[in-house]
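Only one protein chain is missing; all other protein chains are in place.
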Amino acid sequence: MSSREEILNRIRQHQTNISTSLPKVPNFFDKSVDIIDAFKKSLLIMGGTLLLVGDADPLQALKEKIKNANVICSMVPEIKGNRELNEQNLPKELDDIDYAIVRASFGVAETGSICLTEKNLMINTLGYLPQHLIVLLDPAKIVYNLHDAYAQPEWYSVNYASLHSGPSATADIEGVLIRGAQGVRSLSVLLIS
Amino acid sequence: MNHLLQEEEQPRGAKIRGRHPVDQLEAANRFIAATAHEMMHDNRLWDLRKKRDAQMHAIPEWEELRQLASDIKSHTLDHLADYLEEFEHNAKKNGIHVHWAKDAQESNQIIGDILKAHQAKSLIKSKSMLGEECGLRPYLQKEGIAVVETDLGERIQQLDDEDPSHVVVPAVHKTRTDVSKVFVKTLNAQPGNNDVHYLAEWQRETTRPYILSADAGMTGGNFLVAETGAVVVCTNEGNADLSANTPSLHIVTVGIEKIIPKMEHLAVFIRLLSRSALGSPITQYTSYFRGPRRGGEMHVVLVDNGRSTRLGKPNFKPGLKCIRCGACMNTCPVFRRSGGLSYGSVYAGPIGLILSPGYDPHKYRNLPFASTLNGSCANVCPVKINLHEQILAWRGELAKQGELSLSKKVIMKALGKLYANPKAYRQAIQMGDKILQYLPHFVVYNRLNAWGRQRDLPEAPKKTFHSWYKKHYMNGKGDEA
Partner (left out) sequence: MEVGLFIPCYMDAMEPEVGISTLKLLERFNVKVVYPFDQTCCGQPMTNTGCEKEASATEALFVKNFAKFDYIVMPSGSCTNQVRHNMNAIEQTDEVTHVRTHSYDLVEFLHDILKVEAFPWANFPHKVAIHYNCNALRGLRHASMSERREAFFSKPKNLLEKIKGIEFVELQRPDECCGFGGTFSVFEEGVSAKMGRDKVLDQRNSGAEFVISADSSCLMHQKGCAQRMGIPLRYAHIAQVLNGDIR
């Protein structure tokens, strides 16, 4: 008997199958909440930065941020970087990037998260190896809470996706919070369609 | 105090002597004697508990979410085999290799074989309690594979050759000076520089080359979603996503109880997990692996290691609902004052008290007694595990298996007899000035006078309630004792 069969057999012997129908999960949507406002607040709690949309040039704040950077890799048409990526790049080759600029699939107001999929990133390490990450997010694509988030179609089509909620962080030494652990040191979000 | 904190030697964990019963109390006493460490530890974990409370109060549906989480887990455990098969089917469809391991040894071997088949000599790894449970790292190192932990706390513990002391914050018992000493010795860090930012940065800098050059990466898994065949990993440092996405080989090791049916259920658990663990709304990264990345290969090893057996024990089955958030440890007054390493077991604190004896009732027979049965753990548990009831149930189970210590056995037998016999009981009490030798029996009925070492003994009154009542209500009559 293979281990697989052995395990499944033992489980079938022991599981009771008596109780329980599968609970239905309500959405807990609170209509009184201003979604965009809530997203901004949550993003800050998680250590993210909000880039203001400029009046004359909506991308002004973003451009300001990257103007002194050496290596910029942009996956969005709005901004041109100086490092092109193609699907043949090895994941580790992204290590010298200072700023990566990507567009998120959607955002989550409850937690200030943005969802980056393999399509947004092209190479998954683009979300982690660069020093800093800038994310464009269409404000119309912010959902209220995690129940909405996990009802999005992305989860059924991509091989990889991650909810980023602020930059990488650790508090493993004496509880001192440090933003910028192994992944990006900062995460900035620009709400722009 | 802060000065003292940085001077004080780090207390070490329980002394392990093979399968000999772990003396948790001995290690706890040493931890308490290191007053500055103990105070830092207690305060820090209590702070996590307070942050958790704040998150709870911010979510009106909190208790409803806990009930849902518990119900989803109960349902899943009752249909575990079906969901595992569904997961396997969907994962394979997406191109994931699925393996089944009945115990730690088989799990280690499967992982070793995958690595060998890829000629992998180096592995970067994010935190996995299952890996600790299986002794994976020592196994791989024996097989000639260099393993580097990428989580800061886990890395500190690896470099210090010490087990993690907490499922979420593995080095929570160490001060910055303790960490600095480890890094000076092992990573060539600046001696005497115990600035936390420096230490964390130094770890980042020294780990990055391993991440870029590793042949394989490994993560644990917080959840498996049957419906999509996906693995969900929740971390804060970005190290799991780096470990999974940088090398071309990604291996996941995960316990079979981590499965949930559908994506809609995932939301319930993600809402609870980090709020319960660290008091943050969500982990910085909540990552979803549904298949190998382009040009990569992904393996999932489903590990049983006692879980399917536990499923058949009605008293202890609810322990399988655990999502390893660590909230029960943070709230446990005994854990906060003993340190996780005092338990001498991979799983410490309340969840450790109920899991460990399942692996080895003799070695861990003292653990279920390291609790006052206060029940705070069950209240914070996001999946509503009846922790304190299971702790009590384990005491009964150990008594049945003959695993009570001799002193407990003798005292309880004597007490049980005495309390069942009112005459003998009254006689025992009426021995006048010897009253303290007998009463309250369970308090002073032992030769070491454990009560009086650090506490004053209560003054024995002249009369018992019993005799007062007799005198004032019964004209001195009532019982003949």
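Observations on the model:
Going by the order they are written in, the chains are A and B; count residues from 1 in each one.
Just so it is clear, a contact is a pair of C-beta atoms (placed from the backbone, for glycine too) under 8 Å apart; a residue touches a chain by one contact, two chains touch by 3 or more.
Not measured: the values here are computed from a predicted model.
Note on the chain not shown: across the whole complex it touches B. Of B:Glu7, B:Glu63 or B:Asp360, it is B:Glu63 that touches the chain left out of the display. On the side of chain B, the interface with the absent chain consists of residues 25, 28-29, 32, 38, 42, 46, 53, 56-57, 59-60, 62-63, 331, 333-334, 337-338, 368-376, 378-380, 392, 394-399, 404, 407-409, 412-413, 415-422, 425, 429, 435, 439-444, 446, 450-451, 453-458, 460-461, 463-466, 468-470, 473, 478-479, using the contact rule stated above.
Basically, only the chains that are shown with their structure count from here on.
Distance from the chain A centre to the chain B centre is 29 Å, each centre being the mean of its Cα atoms. Within the complex formed with chain A, the residues of chain B that make contact are 40, 44, 47-48, 61, 64, 68, 71-72, 74-75, 77-81, 84-85, 94-95, 100-102, 106, 150-153, 156, 169-172, 174-176, 179, 196-197, 199-200, 204, 207-208, 211-213, 228, 230, 236-239, 241-242, 244-247, 256, 261, 263-268, 270-271, 278, 280-294, 302, 304, 308-309, 311-312.
Chain A meets chain B in the complex at residues 2-4, 6-8, 10-23, 25, 28, 42, 45-47, 87, 91-92, 95, 110-113, 118, 124-125, 127-129, 145-147, 149-151, 155-156, 158-176, 178, 180-184.
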